[in-house]
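One chain of protein is taken out of this complex; the other chains stay put.
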Amino acid sequence: MAGNSFGDLFRITTFGESHGGAVGVIVDGCPPRLELSEADIQPDLDRRRPGQSHLVTQRREDDRVTIVSGVFEGRTLGTPIAMQVSNRDARPGAYEHMAHIYRPSHADWTTDAKFGVRNWQGGGRASARETVGRVAAGAVARVLLRRVAGIEVLAWVSSVGSVDATVDLSTVTPGEIEANPVRCPDPEAAAAMTSAIETARRDGDSLGGVVTCVARGVPAGLGEPVFDKLDAALAGAMISLPAAKGFESGSGFAGSRRRGSEHNDPFVPGAEGPRTLANRSGGIQGGISNGADIVCRVAFKPTATISRPQETVDDEGNPVVLEARGRHDPCVLPRAVPLVEAMTLLVLADHWLRQRAVDVL
Amino acid sequence: MAGNSFGDLFRITTFGESHGGAVGVIVDGCPPRLELSEADIQPDLDRRRPGQSHLVTQRREDDRVTIVSGVFEGRTLGTPIAMQVSNRDARPGAYEHMAHIYRPSHADWTTDAKFGVRNWQGGGRASARETVGRVAAGAVARVLLRRVAGIEVLAWVSSVGSVDATVDLSTVTPGEIEANPVRCPDPEAAAAMTSAIETARRDGDSLGGVVTCVARGVPAGLGEPVFDKLDAALAGAMISLPAAKGFESGSGFAGSRRRGSEHNDPFVPGAEGPRTLANRSGGIQGGISNGADIVCRVAFKPTATISRPQETVDDEGNPVVLEARGRHDPCVLPRAVPLVEAMTLLVLADHWLRQRAVDVL
Amino acid sequence: MAGNSFGDLFRITTFGESHGGAVGVIVDGCPPRLELSEADIQPDLDRRRPGQSHLVTQRREDDRVTIVSGVFEGRTLGTPIAMQVSNRDARPGAYEHMAHIYRPSHADWTTDAKFGVRNWQGGGRASARETVGRVAAGAVARVLLRRVAGIEVLAWVSSVGSVDATVDLSTVTPGEIEANPVRCPDPEAAAAMTSAIETARRDGDSLGGVVTCVARGVPAGLGEPVFDKLDAALAGAMISLPAAKGFESGSGFAGSRRRGSEHNDPFVPGAEGPRTLANRSGGIQGGISNGADIVCRVAFKPTATISRPQETVDDEGNPVVLEARGRHDPCVLPRAVPLVEAMTLLVLADHWLRQRAVDVL
Partner (left out) sequence: MAGNSFGDLFRITTFGESHGGAVGVIVDGCPPRLELSEADIQPDLDRRRPGQSHLVTQRREDDRVTIVSGVFEGRTLGTPIAMQVSNRDARPGAYEHMAHIYRPSHADWTTDAKFGVRNWQGGGRASARETVGRVAAGAVARVLLRRVAGIEVLAWVSSVGSVDATVDLSTVTPGEIEANPVRCPDPEAAAAMTSAIETARRDGDSLGGVVTCVARGVPAGLGEPVFDKLDAALAGAMISLPAAKGFESGSGFAGSRRRGSEHNDPFVPGAEGPRTLANRSGGIQGGISNGADIVCRVAFKPTATISRPQETVDDEGNPVVLEARGRHDPCVLPRAVPLVEAMTLLVLADHWLRQRAVDVL
């Protein structure tokens, strides 16, 4: 089926181009009778919003969400929840000089190869603006998971370029993350990241980095082997994000260099079943949550849009030199944090509902 | 929906426990009139098979595949292709002493948490034996992709523990990969890996590692943004494999440490559209193939089964010391190679068919 | 998965309550480069619109559609096409006296039983207003099918209450159907139907009837046995329409009373393969189109809303007498015609695209 839906039971479908009339999402499968209003959605959108700090793109969008359907007298109806955000500060003119140029490491050429047509205004559907719908839907999932399971999901920037943060996964708080615009809870690293991003911007260049995400309070038993394992669902969700190039669960790539005797997580008796002493499993064993914190990391490449001249070709195959204009992020990491949270929330909401149909007898 | 199906148009559903009567797969959606016989399937199964070398588990299964339906007079019918492999050397008795013990970093506890019941014989459905169906289906996808698109998929072991191979992605051949039982085309590294695996086995311990996979001849245009991007589909596919903990596409985690000006892939004019000078994109831009080689890497943790005594708990919550018996792989990497190829082939077959419904006008 | 999506490759998701802010649809999977504008959508919406004649509900909605995304410079992008229609003449107050009453043969009680909450304003999501999105999406399918296959779909009212029309399936034209507000191409029957509907309205009562639908120009080979047979897909599509209670393909129920020798459709040589002399198969054999006209019939019950007093219960279980107010259709049949067409178009578009992934070698 076409690729703009995600999830089975908590299922979202997003729509909208960067410079079209609006972007948005339909959430189908949110259980009825959940208290929900736009005030639950807006804060996450505000964390994703352009222009929120000097570190990100200065496009001006207030990204005010409207719930169009599915909520009545403050509660969900069990019917589709349609949510929408208008595109206001669209400046298609700023892209006209690039209408026929394939920007390096962007989706311009591949979009043409696939569809034979593209909206060149701001990347069209390949713009990060597409993620507005994901974040709005993720906010609904957050309300649901908090209510039914006490699940809390939080993410932060753990590296930018070569700057790595030191963070205690089990104690870090949302307040620490939001304490600075780079969304890194290690203040020293945050300062170095900020400085690195500012330098890159001055150089007309860009940086990548890594987001780490933790989900706390996830009950044991979520995940649908063998293909919709919880970590497989997270991996697919994360790599579907713009600019994502890598995913790790638990010990990840580093774990592949250890011996089994150093890597296995010993079990000890716990209050609600076995508990692991370490968490190299990242809260998932055999694709099913084990009751420990879910931990994963997502690598984002440096923003493809840079101001430096770049060699490339146009859509008639001629070599050209591109000098990009248009507003963009020198580093997507601070705005990627709510995206990673949103995808984690969507996966967990879907799997939490799916487990309802397993745990029956 | 339940988690034992994969793909949309080239859709597989697997079944079978490690020590049940049989394991197998139904492939639904393979186009009709494709020449296909068991001789096309068996070689990939033989590469996955236990007992194929001294480096892997010594369970004896000839893993002889039977095509039960969907093929008539040597060609596919367009109806479901059911394939089946009997379990012969099942020794459930070898697992009886572990029937009530939760093995560390295995799926024992999480299976109980999810289902409230489990087949403790050889891990049941959580056994790597489950992948027989994937490999058989992947072999069908291989025949299809070769026929319709000239696509070739090959994978190899690029690291075991701390031993890293040096491999030229664009020239490596299947013959070089199969030249040694560890399936590493760098002979020197292969020797070091073999020695490391033998040492680990002697120590009653285990090793992890990384498999690299390349798909050549993939046309530009495959992938279904925004959620079923080609790299997102690969990520989900790979992390669904037993013991997989990490996925990278193109430059991956290392790319996140570079600047955009170093990371972007410049375009130059090519015979069939723009061509990238470098391939940090791993053949995928904006979730759509760009015509270059698809490149990805998958990290596998060290085998959870080790012979050393381990602290754990039983299913009544009592602390116990586990001394594992039963046949197992000291390192899954050599047998993981055909699994990674199979998942890549399944993703590509599915997306190749999906693009047929896009490229219409 | 939740029930507000339809189709696999040409996939729609609808949203919106009767008296919420808007109703609409996302079409995901429409091929790119199709010329499309709001002018292609509006005519079908106008045929579904309330207030279009004295035979239907007098609720005033101009039902002006806006394409929010997925179309650029007059052509589809291959990205989700979101379309929306505002609710203007919503009069929720008119329903307040029924907020706690379960109207007989409506969805009030079952909605409460399922969701534990309901939007009592005009039936909420159970209102026929929900079908706006279906009709808009069906209009897109119509443009696609005309362009790629020359397929034409038309439906008409073949009975109202006890009045039956006589119509030649192979020659009837859209002009004949639209010649009168009841949408019956048999003028004599149309007059009798009109009179019957007016009488029913005067009596505070309602009528049901049957819509017949024909699809011409459908190539042989569409349909996906064994569960997504073309007739099975049509059956599910039709019975999902509000008030639909019966479906027949080809000879239908009457055919079940014939002998095989009278019922089989003899083949004769034709220009594009075998041709059937009769069409008791309704253009579908073994669930696959055979190149003849697709023919089906859909039975609609009499409108559940009537003005006469009815015995029922409230949501606290007390017996009450309901005297309905609010605007409603004394007979849904004239407005059901575009709905039946829309569902047929959606099924055909989906199956036409699916066959692209079958007819490969």
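Brief remarks on what is shown
First chain written, first letter: the chains are A, B and C, and each begins at residue 1.
Heads up, the rule we're going with is that a residue touches a chain if its C-beta (ideal position, glycine included) is under 8 Å from a C-beta of that chain, and two chains touch if they have at least 3 such contacts.
Bear in mind that the values here come from a model prediction, so they are computed numbers and not experimental data.
The chain omitted from view is touched by exactly one of C:154, C:232 or C:348, namely C:232. Against the chain not displayed here, chain B makes contact via residues 1-5, 7-9, 11, 13-17, 20-24, 26, 28-29, 32-33, 66, 68-70, 72, 75-82, 84, 114-119, 124-125.
Against the chain not displayed here, chain C makes contact via residues 1-6, 8, 14, 102, 104-107, 109-111, 113-116, 125-126, 130, 159, 161-162, 200, 203, 205-210, 219-229, 231-240, 242, 244-253, 255-261, 263-269, 273-274, 276, 280-282, 284-291, 299-306, 308, 310-313, 317-319, 355, 358-359, 361.
Against the chain not shown here, chain A presents residues 1, 8-9, 29, 31-34, 78-79, 147-148, 225, 353-354, 356-361.
Please note the rule applied: only the chains that are shown with their structure count from here on.
Between the Cα centres of chain A and chain B there is a gap of 26 Å. In chain A, the residues that touch at least two other chains are 1-5, 8, 14, 114-116, 125.
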